[in-house]
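A single protein chain has been removed from this complex, and every other one stays in its place.
Let's turn to chain A:
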Amino acid sequence: MQKQLANWGNYPAVTCDEQAFSQDDQLQAVVAQHDAIIARGNGRCYGDASLAVHSISTLKYDKVLDFDVQHGYLTCQSGITLDQVLEIIVPKGWFLPVTPGTKNITIGGAIASDVHGKNHHVDGAFSRHVTWVDVLTADGQTIRCSHTENTDLFWATCGGMGLTGVITVVKFDLKKIETAYIKQTQIKAKNLDEVIRLFEEYKHYTYSVAWIDCLQKGDAFGRSILIVGEHATTADLSPKQAEHPLQLPKKSQLTMPFNLPEFVLNTFTVKAFNWLYYGKNFKREITNVVPYEPFFYPLDAILHWNRGYGKSGFVQYQFVLPMDQQSGLVTILKRISDKGWGSFLAVLKVFGQQHDLISFPMEGYTLALDFPVRKGLFEFLDELDELVLQHKGRLYLSKDARMKQEIFWKSYPDAKRFQEIVQRYDPKGKFRSIQSDRLLLTKPQ
């Protein structure tokens, strides 16, 4: 059936014919039936990477096939969400090896985007923890690939935005935990220089991320809060928490019922930041033990927070610059704060080493912030793209909805090799999205 589909940024929205499957033969039939199709999970990439005239929803293909509780391995179908995985593994003392800032994505999406988390500088991206992946390719064959087997397909699938085929079954390793809590420390930084110094000082922490206040100028430019954390041990817990160390306390969830005028979310974030930053008794550094949910998924507590940006939607702009391009970070952040169009808060994170075929992370600084869609925005972002390129950086495809193709080809050094592998497995370009056509990774029809 034809319907309007958009991903998390509500931009772009397209008319799409989406079909679901829950069995392998149903998937094969749908893939065989179309010349142009893309797999879609829970629609949490921000832009057009999983949008196409025909999409195939993996959400009903969500069965857990094996859970090795002894050694910490999970084998599951690709449509299961991280949320469901956590429900299964946390009570048994295991955690996701890598998680992005929302648990509402599917495992298939985690691989197609090769997601990173607050522990990238220690644990790398999701692909590092994948034992193997089964991919249904264009000719109807399901091929198993891994770090050692059909490696070309594996590296083109991790971060490959679904262009090699449909990810069907995945085996990955888990991280051992003693409790469902995180011992976190929040440290205030007066400006950008200080927060970058703090990242270095606190780099032995498994998890780290900083929230930057984009509105400050002068000495306070880049004023931020660095949040670092470790999985708490039972000794860290309060007596009440220690009664059920692997269970989270009950929580309620708020829902954003409709699209809000666009200033509201910023008002909300301003207040949240001020509360954190200036809050009474807030020392330079505080440490406390919190459930894993608010630590990893602060925004998931508000269902549909994306509606806070209003009807025309928003784009999230996330780029990474290499370590030696700190000056670029300052330049770009200044441009954004001078323009005043971005969200009040930006997320800054230091990535560790990674060099994969097409995955986004590289050793350096990554910054992410939201821009509500408005007249003139895309021209402005084009200017930022040039700056990112000048400083040898690149943009995250899972957030992208508008990058020009030449920026992509210039900023991803292995794009050509990636395209060759995609074409080897899919010579007719069956798997394609609006994004892949826009970036000329596939030939627009």
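Definition applied: a contact is a pair of C-beta atoms (placed from the backbone, for glycine too) under 8 Å apart; a residue touches a chain by one contact, two chains touch by 3 or more; residues count from 1.
Operating definition for what follows: contacts and distances are computed from a predicted model.
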item	value
Choices "ABC transporter permease", "Cell elongation-specific peptidoglycan biosynthesis regulator RodA", "siroheme decarboxylase" or "Short-chain dehydrogenase" - which one is the UniProt name of the chain not shown	"Short-chain dehydrogenase"
Option touching the unshown chain, where A:V14, A:V53 or A:I88 are the choices	A:I88
Touch residues of chain A, complete complex, unshown partner	1, 18-23, 26, 60, 62-67, 77, 87-88
